[in-house]
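Written below as structure tokens is the structure these notes are about.
For this depiction, one protein chain was excluded, whereas all remaining protein chains were kept in their positions.
Letters A, B and C mark the chains as written, and numbering starts fresh at 1 in each.
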Amino acid sequence: MNSFLTDPIGFLILWFYSVLRGWNLPEDLVVLIAFVVGAFTLATLSLLLVVFLIWVERKIGGRVQDRLGPNRVGPFGLIQPVADMLKIFTKEFITPDGADKVAYNLGPILAVGAVIMIWAVVPFGITLYGSNLNVGILYIIAVGGIGTLGIIMAGWGSNNKFALLGAFRAVAQLLSYEVPMVVSLLIPVMFAGSMGLNEIVRAQTVPFIVLAPIAALIFFISSIAENGRAPFDLLEAESEIVAGFNVEYSGLKFGFFFVGDFLHAFTIALLFSVLFLGGWNGPGADSMPILGFVYLMIKTSLMYFLGLLIRFTLPRFRIDQMLALNWKLLVPLSLVTVSLTAIVDKLAMNNIWVRVIVLLLVNLIIWLSLQEIMERVYRSRPPRRTVNYPRLKPEADEPVVQPETPAA
Amino acid sequence: MIPLSWYVIVAVAMFCIGLFGALTRKNAVAILMSVELMLNAVNINLIAFWRYLYADPAADPTRALAFVAIVFVAAAAEVAVGLALIISAYRQRNTVVAEELDLMKG
Amino acid sequence: MQNDLLYIGIFMLIALFIPGIAIVIAGVLGPKRPAPIKNAAYECGIETVGETWVQFKAQYYIYALIFLVFDVETIFLYPWAIAYNAVGIWAVLEAVLFIFILAGGLGYAWRKGALEWQ
Partner (left out) sequence: MPMQIFFLIIAAVTLISAAMVVTVRRMMHAALWLVLSLFGVAVLFAMLESSFYAVVQVIVYIGAIAILVIFAVMLTRHMMDDTGRQIAKNWWAALVAVVIAFGGMVVLVLSWSRFQVGPGTAPSELLLLDFGKALTAPNQFAIPFEVSSVLLLAALIGSIFIAVERKGGQK
């Protein structure tokens, strides 16, 4: 009973195994059934979470922008997403003429499936993880590539110029921002000496954000861009390319792109907490695994809230700004950060506090020199060309023409 | 258990399919895709032999892994340069049919 | 390790299966009343002119190219990062050299103006 109080989910899993073994099944089959049930539960939970996340996001978004958010259906509008879900489930699918059926239908499935797949390797607690894959981080990157493929299939399959143009843009953005993400993720792997997410969490006696704040920042920015949210929401810039790669979708197929989007926003917060904020580490988490889960959720909610604040306050980048930010700032910065961190950490003594101080100093130096360089670049730029728009105010010597007042 | 020969046969079959494509396809991009298939067949072979014969620590298992890494690099370089050439040729000659790309004939 | 991979495989299948089955269910529940105008490609009310799959600029291709090269480096850098705690300073310097050779490619693209959005 004690075990149930400190680690209810792990207790349930063990109980489930013992029930299966009680049926005298062969061991392989027991493992297989347990895996299927576990995977199904986790995937379903992640999708159900989206229903809640939509409400949270709309409510917080409303508050940030001085609106109320959903407030009609149920208390505080809590039932709103359920109503939306029921509605979207019963809408008609409109498949455009000349669409490539297979690519068109696989697109949304891959886009949302790729986000769910990340959850397979996330450690939610000491005992609570799907799979302790020894190449967890590379798996996350690989799954991101599958999502990119889903978008390109959606854009190409819909037989629409806007959709294809949107898909090209989206893929250019997703590919570009994968580079700084891959490079900055080297740092947690370096410190932990493993690519398994469990080992990375376990290695964080000091959260890695303290050891490598710049890498954490790069990871955060590039994962927002991977998610395609403001300020990086060029993939669905309504004002520029009608809606991007998903113009031709309707009903649930359209909805799934947004399910993927909402879930991805939460997932990057989760990953950030696992990789840089210490995951389930916290006082007392070793003896009471459920506490670790609570810690992780608190950290995740904080990061999720931060992401929402960014989303609802910043305006959208132009496409050239978005690409320049990546290739001319984040990629070089991540390369420099990784190199310097690797060298300095090797030279620093193995004492954890010496490392913290030295690495913080290195990060500070990188940051200050970055500021200095950007200042210089900004100063050395030629002044902005001013365009001679037609003036609204007349010249001094011109006769002032009063607008005719309409007859009363 | 799956014997090694199964993997080798799959690799051989894949290599032959890639070879067939490289010999018969007219489109230059398709030829590149076929070459990718052949390189993949090589990788299947390398990893299968690594797993069956050299995985135990006494036999220096890292050697095969380094080989595979080099094959990956070669494949990436080949695709990058090959597709750039195709795009450039397409821009100049407006064709991607390999037989019509006879710039060197003068 | 085999078990971990098995779980990943099952999870990937299920992660694709659930959205797929949801779309099938929604297709059964929803009405089906296709009409020629409704099924036409959406281009702000104007009829589609010319082929849909028009040409696009090579700029996108160049970004994908640089991405490919940086992606391949993961094969080498991630095993190195795992071994980071077990190797000496020279190995670290080798990896830094590796990174800087690659950064040379980025610098070339920059100077060539290939990173400029036109």
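Basically, a residue touches a chain if its C-beta (ideal position, glycine included) is under 8 Å from a C-beta of that chain, and two chains touch if they have at least 3 such contacts.
As the structure is a computational prediction, the values presented were derived from the model and not from experiment.
Of the chains displayed, those contacted by the omitted chain across the entire assembly are A, B, C. Note that of A:88, A:112 or A:133, the residue touching the chain absent from this view is A:133. Across the interface with the omitted chain, subunit A contributes residues 28, 100, 102-103, 133-135, 138-139, 141-142, 144-146, 148-149, 152-153, 156, 164, 168, 171, 175, 178, 193, 195. Contact between subunit C and the absent chain runs through residues 1-2, 4-5, 8-9, 53, 55-56, 58, 60-62, 64-69, 71-76, 79-84, 86-87, 90-91, 94-95, 97-98, 101-102, 104-105, 108-109, 112-114. Mapped onto subunit B, the footprint of the missing chain covers residues 1-10, 12-14, 16-21, 23-27, 29-30, 32-34, 36-37, 40, 43-44, 47-48, 50-57, 61-62, 65-66, 68-70, 72-77, 79-81, 83-88, 90-92, 94-97.
We take it that only the chains that are shown with their structure count from here on.
Summarising the inter-chain contacts, the pair of chains with the most C-beta pairs in contact is A-C.
Once the centre of each chain is set as its mean CA position, subunit A and subunit B turn out to be 34 Å apart. Work out the mean CA point of subunit B and of subunit C, and you get 21 Å between them.
Subunit A and subunit C have CA centres that are 14 Å apart. Shared interface positions of subunit C, i.e. residues touching 2 or more other chains, are given as 71. Of all residues in subunit B, none touches two or more other chains. Interface of subunit A with subunit C (complex): residues 31-32, 35-36, 38-40, 42-44, 47, 88-98, 105, 108-110, 112-114, 116-117, 119-121, 130-135, 137-139, 141, 156, 158-162, 164-165, 168, 171-172, 175-176, 178-179, 182-183, 186, 189-191, 193-195, 242, 247-248, 251-253, 256, 319-320, 323-324, 327-328, 331-332, 335, 338-339, 342-343, 346-347. Chain contact summary for the complex, subunit C toward subunit B: residues 58, 61, 65, 68-69, 71-72, 75-76. By the touch criterion given at the top, residues 69, 72-73, 76, 79-80, 83-84, 87, 91 of subunit B touch subunit C in their complex.
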